[in-house]
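For reference, the structure is listed below as structure tokens.
Every protein chain but one is kept in place in this view of the complex.
Chain nomenclature is as follows: A, B and C, assigned in order of appearance, with residue numbering initiated at 1 for each chain independently.
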Amino acid sequence: MEKYILLIISAVLVNNFVLTRFLGICPFLGVSKKLPTALGMCAAIVFVMTCASAVVWLISRFLLEPAGVFHTDLTYLQTIVFILVIAAFVQFVEMIIRKFSPGLYKALGIYLPLITTNCAVLGVAVLNVQKGYNLLAATLFGFGAAAGFSLALIIFTGLREKIDRSNPPQAFRGTAIALLTAGQLSLAFMGFAALIKM
Amino acid sequence: MPFDIIDPTIIMGGVGLSCGILLGVAARFLTVTVNPRIEALTALLPGVNCGACGLPGCSEYARALIMHGAKVNLCKPGGPKTMRQIAVFLGVEPVTMERQVALVLCGGDDKTAIRKFCYNGIADCAAAALVGGGDKACGYGCLGLGSCARICPTEAIEITHARLAVIHPELCIGCGQCVKACPKKIIQLVPESRTIHVLCRSKDRGNVVKKNCSIGCIGCTLCTKAAGNAIKMEGALAVVDYTQPLENEEAITKCPQHTIIKRSGRKEVPA
Amino acid sequence: MKTRRAMFRSKGGVHPASRKRATNAMPVEFMPLSKVLFVSMVQHMGAPARPVVKKGDAVMRGQVLGEAGGYVSAPVHAPTSGKVIAISERPTQAGLPAACVEIEPDGEDRWDAARQPGPDWKTMEAKALVERIVAAGIVGMGGAGFPTHVKLSPPAGKTIDTLIINGAECEPYLTADQRLMVEAAQSIWTGVQIVRQILGARRLVMAIEDNKPDAIQAMSAAMEGTDAELVVLKTEYPQGAEKQLIYAVTGREVPSGGLPMAVGALVENVGTCAAIYDAIVEGRPLTERIVTVTGAMVRTPKNLRARIGTPLADLVAFCGGMVGLPGKIICGGPMMGLAQGSLEAAVTKTTSGVVLLPHQAVQQFSSMPCISCGRCVSACPMRLMPNTLGEMIEAEDNEGAEGLNVMDCIECGSCAYECPAHRPLVQHMRQAKAEITKQRLKKATAAKG
Partner (left out) sequence: MNEPVEKTLPIAAKEPTWLASSSPHAHSGDSVRKIMLTVIIALMPALAAAGIFFGWDALRLTGVCIVSCVAAEAATRKLMRRDKGIGDLSAVVTGLLLAFNLPPALPSWMAVVGSIVAIVIAKQFYGGLGYNPFNPALIGRVLLLISFPVAMTTWGPWQILSPAAGVDAITTATPLGLVKTTLGTGQPLPFVFDGDTILQFFMGAKNGCIGEVSVLALLIGGMYLLWRRCISWQVPVFYIGTVAVFATILWLADPTHNYNPLFHILTGGLVLGAFFMATDMVTTPVTKTGLMFFGIGCGVLTMVIRKWGGYPEGVSFAILIMNAFTPLLNRMTRPRVFGHGQKKKQA
């Protein structure tokens, strides 16, 4: 039990996907302008990452690995199959959001379908396989990573409001100053380094 | 050996098929219809999103045209050309419209108009107008703090060093944003073919105007005689009636205050 | 009568130096008539008055010069007898042009013959009393100038159980209300009783800040033996603001966008009550008021009883003139008053003071970015976030500002007073409020047709 809790804490704080692994920077910068939009993105990411982690683990375990039903090593198919599954989930989320929250759909724009190619989602799936987690651990790790992403995104959205009202030199306006801020935020998160040895 | 091909094929196919089926089922319940005509019409509009049509942006105007039958001549930046394109797209009769440009009806800058106090506050006309009506002694003068220039989508308005807003007609698209932004209400849309203008809006009596500004209209009525119908008196102020033709440049030379000027409109209409 | 301290302490507020000592012991002097009186038709909130006299007309003191331009409006009367020499357009104290009747006094100062003291007010109906108040052109004399009869006519079903008389005078420098309370406590008290009779208010509260012991003493002497209460407020700005005063006295918060009557309360300024006494008992319409002329640049600061329409320059001249060029000329108090471009403007029904500040007191500032010190947030009596609002409005995000309730701002100036970065916060708020009001009006008219 303790192991799983530590796993989540580690994924949220110590090995935060955005701030220490630098994965998923695209939506991190893209949808951090308004809090409601960012929250919508967080919900979408949590759903996709958690579900994809579980499904991908099952596929990997029972179809691709030598111990699976085919009795052959098909792990070279990993990337393509994972993306296929993730894409299907993203499509599904997109449909739901478009149907029930057109405003959010419009606000998220291109960043919603882009979750498909979001390296954070694929990253969590690949890491799950690499680290040899069991199904529960993989799902929790997916959830923890998504929660860490959400935490970073929400903090950053708050900061973004302040930055948007700041007055940088012309060359640093927009994404440049946002990236600088993200860098400083990861400096701050260095404080969690070696908090949990995993 | 052939299994090497078959297994991955089965997997990819199987996974893909099941995802496809699931999404297909989901799509049955979650479809949203859109009107492709709106997007096509949006593409015809200039995309300045200036709001001159009274709607928040070009795509909203396109929607209003298709869904609610809005008028086809509302897009001022696009001018007659866009109006014709819209009319063709919608299959309706084109209407006549003349392109208009904005004009600041004040010539009183720091060299010619006096100030009644030193304004200390936000560098914005609307804010300055809340402090004693602005720092120009003339209550109808341009405050020169650039509210119009900041809102202009094409940066056609220049604030001179002597604090006066001047609109460059060759850049102006006639969207009318500055007209709304000016707290003194001294910006007006005029037909772009017109060249002779009275640059004053002061309703004050002549002696008051003279005290406040060296180039304000003092209501001497000399210009009205020279210009016929095209310049009329409104109280102590000469006003150009843009519905009447005015070619006679005598009015400019007659004006003792040099309030009347000749300014060219935009020459060519951009495509 | 019982005297007590205010029970409720609202959050926020600031403590500017009061600087009342120059005039708070100076008896009110009569200001002699000026050569020309400029009587503006915009002396109140609401529709401007419509001039009903012509150039060349002879007028008597108290004769109607302009009739009310609507329900929320008030008539304007001739401040003395004389001749109308012009009906012109002149800038008001706010710098906006307004119709103005110029009167040349004949020096005899004869009252209008039609004027007559009314019957005993105790026997009069509420409606008849209100009619006399309307006819006398009485408006709130604390500063806003809201027509008094509107306040005194609550819609059917609304009852006002608490009547609060505002003698707080929290603005620095000003002592007009204080001197009025000291010198005319009895007429204020009669005026208060008339208002109470009109409203049928159960509870009557006189509220005075604790830095005016002489006013407290005078008022309690006048109120001796009645069931009214005298509430002594802690000296703090803006104690005299309507909503803050109601909270301090009753603990009730006037809802956002609502009027005091929504919580069953009504606030009248002491000056207004004295004017009501004049109108009902003496039969005199509102033609004069007390103005404090003060500030370091005035040679001998004074409290003056001046006629409406007296040019500010004459007031200053009567006080010995200026000792040097002022840095700023303010109509009203330094916290909410209007800066003037000249001394050309004239006294109106709401002019409580003329303050001439020296250059060193008004050093020109240029604002810095907000340093988020939070002092404005602590100072705001409406508990707004002036720092965020200021930044939003600077970024022209009026909708965001509306979402953060900029419309609740009372423009008291506490935020800008405290701001170490000298940000023009009040001006930001004013700008946004004006813009939002414009948008709302547009929406309302669009919705209508």
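Miscellaneous remarks
What we mean here is this: a residue touches a chain if its C-beta (ideal position, glycine included) is under 8 Å from a C-beta of that chain, and two chains touch if they have at least 3 such contacts.
All values derive from a computational prediction rather than experimental measurement.
Touched by the hidden chain within the whole complex are the displayed chains A, B, C. Set against the missing chain, the residues A:4, A:22 or A:192 yield one that touches it, A:192.
Within the set C:111, C:146 or C:417, the residue that contacts the chain not displayed is C:417. For the chain missing from the display, the contacting residue among B:11, B:86, B:122 or B:196 is B:122, taking the whole complex into account.
Within the full complex, the residue among C:34, C:220 or C:250 touching the omitted chain is C:250. In the full complex, subunit C touches the hidden chain at residues 10-11, 14, 16-17, 172, 243, 247, 250-258, 325-330, 334-341, 355, 357, 362, 364-374, 377-378, 381-385, 387-388, 394, 404-405, 408, 411, 413-414, 416-418, 420-422, 424, 426-427, 430. In the full complex, subunit B touches the hidden chain at residues 115-123, 127, 130-132, 135, 145, 149-150, 155. Although one chain is hidden here, its contacts on subunit A can still be listed: residues 35, 154-156, 158-159, 161-163, 165-170, 172, 177, 180-181, 184-185, 187-196.
Operating definition for what follows: only the chains that are shown with their structure count from here on.
Inter-chain spacing, taken between the CA centroids of subunit A and subunit B, is 45 Å.
Subunit A and subunit C have centres, each the mean of its CA atoms, that are 60 Å apart.
Subunit B and subunit C have Cα centroids lying 41 Å from one another.
Subunit C has residues 394 in contact with two or more other chains. Multi-chain contact residues of subunit B, defined as those touching 2 or more other chains: none present. Against subunit A, the residues of subunit B that register as touching in their complex are 3-4, 7-8, 11-12, 15-16, 19-20, 22-23, 26-27, 29-32.
Those residues of subunit A whose C-beta lies close enough to touch subunit B in the complex are 59, 63-64, 70, 72, 74, 77, 80-81, 84-85, 87-88, 91-92, 95-96, 98-99, 102. By the touch rule above, subunit C contacts subunit B in their complex via residues 89, 91, 94-97, 338-342, 364-365, 394, 424, 427-428, 430-431, 434-435.
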